[in-house]
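Before anything else, here's the structure in question.
Entry: chain A
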Amino acid sequence: MSRFLHIARRDVRLAFRQGIGGLMAVMFFVLAVVLFPFGVGPEVNMLARISAGVIWVAALLASMLSLEQLFQADFEDGSLELLALTPMPLEVVVLAKVTAHWLTTGLPLIAAAPLLAVLLHMNTEGFTVLIVALALGTPSLSLIGAVGAALILGSRRGGVLLSLLILPLFIPVLIFGVGAVDAALAGFTVRPQLFVLGAFFLAALSLCPWAAAAALRQALE
Partner candidate 1 sequence: MIQRFANPNRFMRLSAAVVPWMAGATVILGAAGLYLGLFQAPADYQQGESVRIMYVHVPAAWMALFCYTSMAAASATALIWKHPLADLAARSTAPIGICFTFLALITGSLWGKPMWGTWWVWDARLTSVLVLFFLYLGYMALVNAFDDPARGAKAAAVLALVGFVNVPIIKFSVDWWNSLHQPASVLKLGGPSIHPSMLAPLLLMALAFTTYYFWVLLVRLRAEILSTKIRAVRLRQVHG
Partner candidate 2 sequence: MDRGVSESVSAFLDMGGYAAFVWPSYAITALVLVGMLVASLRWLRSTEAALAALKAERGAKGGAGEAAGEA
């Protein structure tokens, strides 16, 4: 447990040390969403109609941006190999790194989401559900992404490859994340969608560290 905290804390600190670079994902998130009014026009009804989808798609892309670096630096300088030699299972290392990734990417996205919802004229009924859905969905994105990040270690064209591998796997989270917000906006119950998002998170939590650790072991062989 202490090693887990140690790795997570180190990764978070590293992200903060990059200064503005650590906030790159949120800036991308905001910028990508702000592009939409220019693309589809500033009509209030149109923007409100697509707000949930746009915010979720942008969140998906933003959380993918920093994933490529999740294991890359540690893989290149050999510290991943050292981590693999310690008695701590690699699954725990993966979980620690995913936690750090979520704290530095997912959490800022959730914080920025209400602001963007205001910019897109989303009805206020949707705000709470948007935040809850993002809070349930973004950890799954970090977990699934960790598998992709481990698989591409040592490959050519890592970043583009990563998006090709994991974006199709993000689709279920996207569908139910948007579905929850749209249901709230339409005045329906949102519990089923949130339950499904929670189930996705639990499934990802139990399967992804294991798959990512298997991929890491192959990369280190």
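In this section, a residue touches a chain if its C-beta (ideal position, glycine included) is under 8 Å from a C-beta of that chain, and two chains touch if they have at least 3 such contacts; residues count from 1.
Candidates were picked such that all candidates are chains of the complex that A comes from, given by their letters.
Quantities reported herein were computed from a predicted structural model and do not represent experimental measurements.
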item	value
Of 1 or 2, the one touching chain A somewhere in this complex	1
Candidate 1-touching residues of chain A, taken from the complex the two chains share	147, 151-152, 154-157, 161, 164-165, 167-169, 171-172, 175-176, 179, 200, 203, 207, 211, 214-215, 218-219, 221
